[in-house]
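Here the structure is laid out as structure tokens; the discussion comes afterwards.
One protein chain is absent from this view; the other protein chains keep their places.
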Amino acid sequence: MTVTDERTGAAAPVSTTPLLEVRDLHVEFHTRDGVARAVNGVDYSVNAGETLAVLGESGSGKSVTAQTIMGILDMPPGRITQGEILFHGQDMLTMSAEQRRKIRGRKIAMIFQDALSSLNPVLSVGYQLGEMFRVHQGMSRKQARAKSIELMDRVRIPAAKERIGDYPHQFSGGMRQRIMIAMALALEPELIIADEPTTALDVTVQAQVMDLLAELQREYNMGLILITHDLGVVADVADKIAVMYAGRIVETSPVHDIYARPAHPYTKGLLRSIPRLDQKGQELYAIKGLPPNLTRIPGGCAFHPRCPMAQDVCATDVPLLHPVGAERGSACHFWKETIGD
Amino acid sequence: MTEPLTREPASRKPILQVRNLVKHFPLTRGILFKKEIGAVKAVDGISFDLYAGETLGIVGESGCGKSTVAKLLMNLEQATSGEVFYKGEDITRLSGRALKAVRRNIQMVFQDPYTSLNPRMTVGDIIGEPFDIHPEVAPKGDRRARVRELLDVVGLNPEYINRYPHQFSGGQRQRIGIARGLALNPEIIICDEPVSALDVSVQAQVVNLMEKLQDEFGLSYVFIAHDLSIVRHISDRVGVMYLGRMAEIGTDTEIYEHPTHPYTQALLSAVPVPDPQARERRERIILTGDVPSPANPPSGCRFRTRCWKAEERCAQETPLLAVPSVFAGSDSPAAHESACHFAAEKDVVGSASVDAA
């Protein structure tokens, strides 16, 4: 713990402080089958105007990390056992509930996968949008309404003025996701966390929504943490990428490098398992085995039972995130061999 | 599965012929005396053939009716009109014993491995149920052994026979579902989004398994999915559906490299490509608006409300699914069936992005 404190002290110069930095975060859940270690030492950071894609399968801990940042993790059963979440250099985990509440929504906003269940079905969309302005900025009903219409225009909802009184179920999936984006943007936050924002949408609508999100991000110079399992979406919008597996970051890299030369066997396996034209009629490359059960994560490198390159050392020693060139890291004992062939 | 099935995929003999298949779900009002006030036109006149030993992919967005097509082929929904011929016999009108007999030959793999297995039954009971229903397939004493064999075929440890579904992961459950589908030794398997609920790293395993089983048992697949790259990998031919109709159908090369229907073009261009280099290079068609409601579809061409080529004619005249006249007689790959008045090629995918990564 003392090491971490020293680091905080060293990171004093304001100019280099990232917008958000997660340091050595550990989160676990108490379940009937034992303790599920969902997040086991995650470090990542995002700057203003930057898009960080957090890539992982279900159970990789990507969503739990996001929920912890937002402070919406259910505790219990969840428990943060270690780590810091620094927003402008200030640890949010040690803040008072009141301080955190002020950041949540105003400075950091979240977009969820399922817009229908994230919106209140019995309140009109206009009311829910306007509520943001009334509660946080003390606007009058009329002002809030005008602002809401403006916002709905921003996210390109056609006929915003007429539709402001409509209820969530009267909108299509894509439109609802736009409303979610509008709500997240309402208070012009500095950071947006988008948890699988387009997974529930159709391909053609997905493209619209991702484009809109990227455009608004540029315009407001916001930081964006995009949580997804879709390698295609990542390639489309991310600046840098963090690949998670069994609650750890196994590889981190600027987006261009990782697709060309992955430095972790898991990333490599994911990329290779995408069907390619020249493989037609052949067997697809498949990572063997299954993602681990979080109550019984394998010792050493969590990926070793599925890894084609695993050696004895992988079952015993936890690989640290080795620096691999500029701004890159790989948590693999054999990253050199991985990147080489 | 005792007789070796060595059907040539190339033997162009339709095993399943779908003709003008229609399914309207009536919208009713009233409690005791229901009054019909409209209908959701989930499937509105679909025709295609499935050849023995081939995989026909069907792609489309949610609400296009592809899952309803699967249910109609399985006779889980009663077709409003139209026919499905299995070896020349219309199976939409069958019931009772005749239907049960057909069901031995057409089986299904469901999308959601979490809801498609009865949580109160063991794996052995789930995979063995087909034999309970069709006792003639396997004699009673033999069934346990057959179930173990099936578990082995789909790559699961036969020792798991007494476990319950919740003890398995999604990918393993889907293998159990596939084993159940195989039990009766069917000729056709309808796969409704069989991998879309699975993790990326597990999808490839299941796709490989399905391809292996196809070769081994000479199965024909109707493979319904929204993931275009997986459909391309597994399919011999692909049909693109939009709002209850077939927009375009052809071989995988014809559809993916020479699409002539604007919707197919937009769909292909919208797919995120796992190659950051392609970000700048590729030209994307971003469609405006959403898919209209199938309860109140546009007149004429269903796609015209979102189409950049739409003209007056598209609202008046429903385009038929046929080889467009401009390509008629040509042997170019663009000469395949496409339901558009203004069908034309447009290279949206680009060779670069297709063989990316």
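Lettered A and B in written order, each chain numbered from 1.
The working rule: a contact is a pair of C-beta atoms (placed from the backbone, for glycine too) under 8 Å apart; a residue touches a chain by one contact, two chains touch by 3 or more.
Keep in mind that, in the parts below, contacts and distances are computed from a predicted model.
The chain not displayed here is annotated in its UniProt record as "Oligopeptide transport system permease protein", chosen from "Ger(X)C family spore germination protein", "YceI family protein", "Probable glycine dehydrogenase (decarboxylating) subunit 1" or "Oligopeptide transport system permease protein".
Here the missing chain is touched by one residue of B:I15, B:V84 or B:L156, and it is B:L156. Checked against the full complex, the candidates A:G49, A:G71, A:P254 or A:P305 give a single residue touching the omitted chain, namely A:P305.
Residue in contact with the omitted chain (choice from B:Q172, B:Q203, B:S220 or B:S235): B:Q172. The chain omitted from view is touched by exactly one of A:S58, A:S172 or A:T295, namely A:T295. Across the interface with the omitted chain, chain B contributes residues 1-2, 4, 31-32, 71, 74-76, 99-100, 103-104, 107-108, 110-112, 115-122, 129-130, 132-134, 146, 149-150, 152-153, 155-157, 160, 162-164, 166-168, 172, 175, 177, 180, 184, 205, 208-209, 212, 216.
In the analysis below, only the chains that are shown with their structure count from here on.
Chain A and chain B, compared by their mean Cα positions, are separated by 32 Å. On chain A, the positions that touch chain B within their shared complex are 57-58, 158, 172-175, 202-208, 210-211, 229-236, 238, 255-256, 259, 269-271, 273-280, 283-288, 290-291, 306. Of all residues in chain B, only 61-62, 169, 171-172, 199-205, 207-208, 211-212, 226, 228-230, 232-233, 252, 266-267, 270-279, 284, 286-291, 354-357 touch chain A in the complex they form.
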